[in-house]
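Before any comments, here is the structure.
Missing here is one protein chain; the remaining ones are kept as they sit in the complex.
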Amino acid sequence: MSADALATGGRATRAGRGRRTGKRAFPGQRLLGLAGILGFLATWELIPRLGLVDAKYLPPASEVVMALVRDLGLTAFWVSVGETMKAWFLGLVLAIVLAVVLGFVIGSSTFLRRATNSTVEFLRPIPSVALIPLAVLLFGVKLESSLMLITYAAFWQVLIQVLYGVADVDMVANNTAKTYGLGPLARIRYVVFPTALPYLMTGVRLAATVALVLAITAELVIGSPGLGREIALAQSGGAISGMYALVLATGLIGVVINALMRLIEKKTLSWHSSVRSEVIV
Amino acid sequence: MKALKTLGYVLALPVLLVLLWWASTLGAVNFFVPTPAALVQKFAQTWFGPRFFSDVLPSIGRLLVGVVAAIAIGVVGGVVIGSVRWLRALLEPTLEFFRAIPPPVLVPVLMLLMGITDAMKIAVIISGCVWPVLLNTIEGVRAVDGVLSDSAHTYGISGWARVRYLVLPSASPQILAGVRQSLSLGLILMVISEMFASSSGLGFTIVQFQRSFAIPEMWSGIVVLGLLGVTMSFIFQWAERNILRWYHGQKEVENAA
Partner (left out) sequence: MLRRTFSLLAAASVLALTACGSGSPSSTGGTAQGGAAGGGDLTKVSVGVIPIVDCAPVYLGNKMGFFKDEGLQLDIQTATGGAAIVPGVVSGSFDFAFSNLISVMVARDKGLDLKFVANGASTTGEKGKDVGGVVVPAGSPIKSAKDLAGKTVSVNNLSNIGDTSIKSAIEKDGGDPSSVKFVEVAFPDAPAAIANKQVDAAWILEPFMSKALADGGSVVSWNFVDVSPKLDIAGYFTKADTIKNKPELTQKFTRAMNKSLEYAQAHPQEVRDIVGTYTKIDEAARSKMTLTHWTVNFDKDAFKTLGDAAAKYGTLSKAPNAGDLLP
């Protein structure tokens, strides 16, 4: 058993140990976050203006923000966002479904887990970018080739988490269920799945970020439709402010997705985590 | 006997997959998917030679430097940010924002700031690898057990001693989970960092093979990446088992109960 077991959700099963972090906002927390963002923007504004970097190659924040605001009023921008989101969503869902099924099957048997360990560890770090020729060969410059890369990368994130989740099942609970005559399917539903759920949600959250990064990268390198392609287009056309505006948009989408994922995680696990106070270290 | 059994587990499935692959490439000749025999041949040809020293080792070196730096920055930064509440509130949205930016997009910016040097490539690796460690450390630090924290406070343990004896060990399972993720990320970023503005390196070589349609060589490069990943993972698992001995023992006891 390894660190991930505790780290990512098993802690939640320890009632009363206060390890699953609750979050109690203190007054001014939002303001501080905003201040941080403004501080970053201010630095960005100053660097080209002070001449540390040529403004031609790194335009000041104000220019980029204006370009972004202009983009927000263009249909084509939102269409690209839609394409990226479509690829992201489909790839993520596919990855989750595959990982959950495979994870449950492999995780519930020690033999399978040990037998597949080396293969998983071998395939996991292979960068999806290396699969690009294969993806293009099979699907051309279309959504499907993005999907292949996204699913491949996101799958591993979720799979590892599910494997740990399934392995973390409390022996006592499982044995009790067996004693009461619950068949394997019922046991999966009432014992294994709830235990694995926190891990799964963490995996989904991580995979969501990875899926976004891969979606943009795939569109950037292959040219399948979406924001990444627009970024490549802006770059190859010399529209530097426009390119950074799109990069900004990507970052913002990432923040939104992360917030959304945390919300989903909290909702699905609301039964699981008790109210914990934040420990001031 | 045990060693043989372990070896059996490690090799069984891969061997099965290779056999499947060999069988499926027997008939048709697909340009983009080579036969196992061709791949093995090209593998030896390509990698056991001067290329190993001129491309592979420097890349691995950059990867290690980048990952170690990312871990150091992540842990230090994470402890600081995780401990100081207002700092975390200040930085969290900005950090989340940066995390979502895909590395290939950052490369032109880094190239502007750092030029076409090894430092730039290491910066690309750090820029991606630091996030799992940083964010996991922050989470781990925040979640220090209340009882332990108060006990330490009662005993007057504060400052550096507190970090060393309470915060770090308590957060270490979480931190190591982050390190594990960042290891596999590191390999991906190493390839990406060498895709642009590069003239040597493992990732660079693979991409060049891809571009010049030297497909068996490209796949052999991917195999090298996979082998690197497996090696790093096994080393990590061994290190983790030692560092978290106390934790594993604790869990074993709890599970056996």
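As written, the chains take the letters A and B, and residue 1 is the first residue of each chain.
To be clear about the criterion, a contact is a pair of C-beta atoms (placed from the backbone, for glycine too) under 8 Å apart; a residue touches a chain by one contact, two chains touch by 3 or more.
These numbers come from a predicted model, not from an experiment.
J.: May I ask which residue of A:F77, A:F122, A:F155 or A:Y199 touches the chain that does not appear here?
T.: Final answer for the missing-chain contact: A:F77.
J.: May I ask which residue of A:A61, A:L92, A:I132 or A:L269 touches the chain that does not appear here?
T.: Candidates A:A61, A:L92, A:I132 or A:L269; residue touching the omitted chain: A:I132.
J.: So that we can see where the missing chain sits, which residues of chain A does it touch?
T.: Residues of chain A in touch with the missing chain: 54, 56-57, 67, 71, 73-78, 80, 132-134, 136-142, 220-223, 229-230, 232-239, 241-243, 245-246.
J.: Quickly run down the residues of chain B that touch the omitted chain.
T.: 31-32, 108, 111-112, 115-116, 196-199, 208, 210-215
The definition used in the following text is that only the chains that are shown with their structure count from here on.
J.: What is the distance in Å between the mean C-alpha positions of chain A and chain B?
T.: Distance between chain centres, rounded to whole Å: 17 Å.
J.: Contact residues on chain A for chain B in the complex?
T.: Interface residues on chain A, with respect to chain B: 1-8, 11, 17-21, 26, 28-29, 32-37, 39-40, 53-54, 57-58, 114-119, 121-130, 132-134, 137, 156, 170-172, 206, 209, 212-214, 216-217, 220-221, 228, 231, 235, 247, 250-255, 257-258, 277-281.
J.: Please give the residue numbers of chain B that touch chain A in the complex, ascending.
T.: 9-14, 17, 32-33, 82-83, 85-86, 89-94, 96-105, 108-109, 112-113, 136, 139-146, 149, 167, 172-178, 180-181, 183-184, 187-188, 191-192, 195, 206, 210, 215, 218, 221-222, 225-230, 232-234, 237, 240-241, 244, 247-248, 251-252, 255-257
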